[in-house]
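Only one structure is covered here, and it is reproduced in the block below.
With one protein chain withheld, the remaining protein chains of the complex are depicted in position.
Here the chain labels run A and B in written order, and each chain numbers its own residues starting at 1.
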Amino acid sequence: MKRQSWISLGLGGALLLSGCGVEGKKQFVVAFSQANNAEPYRAAQNVFLAKLLAQQPDVKLVISDAQQDNSKQVAQVETFIRQKPDLLIVAPNERAALTAVMGQAMEAKIPVICLERDILQPNYTTYVHSDNVAIGRLAGQFIVDHLTKKYGTPQGNIVAIRGLLGVEGEINRDRGAKEVFDKYPEIKIVADPVADWIQAKAKDRMTEVLRAQPKIDVVYGHNDPMAIGAYLAAKELGREKEMIFVGVDGLGGQAGGIRKVMDGILAATFVYPLCVDKAVEVGNRILHEPAFKPEKDYLLESVMVTPENAAQMYQQFTLPGMH
Amino acid sequence: MQSARGGAGLLRRAQSLAALLGILILAIVISPTASDGSRIFLQAGNLTDILRQVSLIGIISLSMTFVILTGGIDLSVGSILALATALVAMFLTRGYTTHIAVAILAAVAAAALAGALNGAVVAFTGIQPFIVTLASMIGVRGLAKWLTNNQNIDIGFGKDLASEFAAIFREKAIVIGAYALVAAMFWVVLARTVFGRHVRAVGDNEKAAEYAGLPIRATKIWVYTLSGLFTGFAGVLYAAENHQGNPNAGVAYELDAIAAVVIGGTRLSGGKGSISGTIIGTLIIGVLTNMLRLNNVDSNVEMMIKAVIIVLAVAVQRERNGT
Partner (left out) sequence: MSAYLQTVGITKYYGGVCALKGANFDLRAGEVHALVGENGAGKSTLARILAGSTRADGGTISLRGEPVEIATPLDGQRLGIGIIYQELDLFPNLTVGENIVIGNLHFAEGRTVNFRRMEEFCRPFLDQVGLACGIRQTVATLSIGQMQLLAIARALSMDARIILMDEPTSSLFEDAAERLFGLIASLKHRGVSIVYVSHKMDEIFRVCDRATVLRDGETVGTVELAGAGVNDLIRMMVGRELQFAARAARRPAGETILAAENLTTSKIKNVSFELRRGEVLGIAGLVGSGRSELGAALFGIDRIESGTLRMQGGSIAPRSPRDAMTSGIGLLPEDRRLQGLMMRMSVLENATLAVLTEISGLGFIHRGQEFSVVAPVARRLELNCPSTSAPVSQLSGGNQQKVLLARWLLLNPSVLFLDDPTRGIDIGAKHDIYRLIDQLASDGKAIILVSSELPELLRCCDRILVLNEGRVTAHYDAGDATQEKIMSAATNAEVRT
């Protein structure tokens, strides 16, 4: 029995050290339930959010990481609800899974900002996002133009690398592009493996596709890491010159998509706004202005990045602290 | 022989119970307080949250206990869960049936079949359960992905059959009640039935069980079938909770289930263990996780602490048991 008390003491000590401090004056608590810290896009969101809120001493930010597990995220949001934060921001892992629990947060009178991905029902105070369909169309058009220039007519083989299927971003980046492709019967999507937004998985999936497909003209990765992963796969098999790689996200920093465009790995990428700056702007108003009624929906715009404007975009979108 | 310990098992259970109480007390002590002064941890809503959050893995851990008691292991539970979520969602949303019960039955039956297959291969070929269930982990996952075309099947919030199903089976009371019922069932079977004896005997000493004329093959087939069956049931509950059939659900759930079983005092070598131990192990993990989250411990630190607890729990119990 003695050992049990040592364990408990040890745990208690560890927790005190990990800083569950007791607040003195009135602090606003902002809870952010992030879907998956492992994705660079999301890591960048976290960094940006922390940076913006660090400028406000009366706001305490808590971030949880669901590691792409729906049940985990639901449980984490439930726990947040118990803690009654002043503002809850949720980046839902998958649409269906998070809908109900965000409704519970609303019922508990907690303001909820739904970040970047949507859910099945409007269980939020406001939804900050970008238009993935529009980005899909931009990407599709870029690809069509490239193929037309390559062959003289719009034809060619495309490999689409897809993210988590239950996510709005995936559904719409796919749909937008297909809207464009469908107009040209000679343009075919010959493979569309799923890589869950992750670079390593994309590399594996692309390797399999390369073995099956003799001729590929374009790889359309629905996010930059996946496009980069596909590039690495092609490079290993010596086929990277045969095709171009297009991604979405356009993050700044060394590891981001803009850099890759500058380095010639990606032919183009599309800046997908982090949405965090808008969320913070709206969030602050919710916290500090009791009478403020936010819009249900805030739509942010995207920009295409190609070798022509890459260097300038890099300057614009690279924040200190990004890697 | 001098002293009579009323069963080494009772002593071990007392230890796990003491560990659980220790963690409970710690959780209460370091629990943040709500605006009305009450400890958030002790709020009825939070406590029932914990129970709901552990119910699914809890159910899987119960049937896993039986498998481990025979000296085996079932690594395929995560994949079987995914299959079950996919099947129940398919049946409900594609009009294969007009009765919720039929959809549930289909999912559970398919899961039980997968389990039976595991059991048959283990029983008749003598291949190690680790390898057999590793193979079915991969195969069943593939089956789930193939059946759904690797797409999620969303369940809406409307008035259709699927939404009705979700509304009923995601109710906290139903989920917790299901766990309690299954736990009671397994407890009774292990402690009071011939089958329960056989399970322990086969795991304790299979050679001696053969010499005693026990139905070794039948016992093994049954434990794996039950593992599949109850995991299927957990999958049905998952589909309701997350409003989706998800062929990618349940990844690493087998490890969580095994952790609960092991913390509860059941040895992986077989023959030694109890249902009450598994329940305590499940609750220890649930309370611990909740305690860490309420105190905003980083999710990754949370994982490390869990790992330490698992090793500590096993180490403490080994030393106590001496020869």
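Rule of thumb we're sticking to: a residue touches a chain if its C-beta (ideal position, glycine included) is under 8 Å from a C-beta of that chain, and two chains touch if they have at least 3 such contacts.
Keep in mind that what you see is a predicted model, and the values were worked out from it rather than measured.
Novice: List the shown chains that the missing chain touches in the full complex.
Specialist: Across the whole assembly, the hidden chain touches B.
Novice: For the full complex, which residue in B:Leu214, B:Val251 or B:Met303 touches the chain that was left out?
Specialist: B:Leu214
Novice: Quick one: which of B:Gly22, B:Gly235 or B:Gly271 touches the chain that's been left out?
Specialist: Touching the chain that is not displayed is residue B:Gly271.
Novice: Sort through B:Arg39, B:Lys172, B:Arg197 or B:Lys306 and give me the one touching the missing partner chain.
Specialist: Answer from the full complex: B:Arg197 touches the omitted chain.
Novice: At which residues does subunit B meet the chain that is not included here?
Specialist: Per the touch rule, subunit B residues meeting the hidden chain are 1-8, 192-195, 197-198, 200-201, 204-205, 207-215, 271-272, 322-323.
By definition in this document, only the chains that are shown with their structure count from here on.
Novice: So the centre of each chain is just the mean of its C-alpha atoms; given that, what is the distance between subunit A and subunit B in Å?
Specialist: Result: the chain centres lie 32 Å from each other.
Novice: Show which residues of subunit A lie in contact with subunit B when the two form their complex.
Specialist: So the residues of subunit A touching subunit B come out as 1, 3-5, 7-8, 11-12, 14-16, 18, 20, 37, 62, 64-67, 69-71, 74-76, 78-79, 82-84, 94-97, 99-100, 120-121, 165-166, 194, 196.
Novice: Can you name the residues of subunit B that touch subunit A in the complex?
Specialist: Contact set of subunit B toward subunit A: 15, 18-19, 22-23, 25-26, 29-30, 32, 34-35, 40, 43, 45-46, 49, 53, 56, 150-152, 154-157, 170, 238, 241-244, 246, 248-249, 251, 289-290, 292-301, 305, 309, 312, 316.
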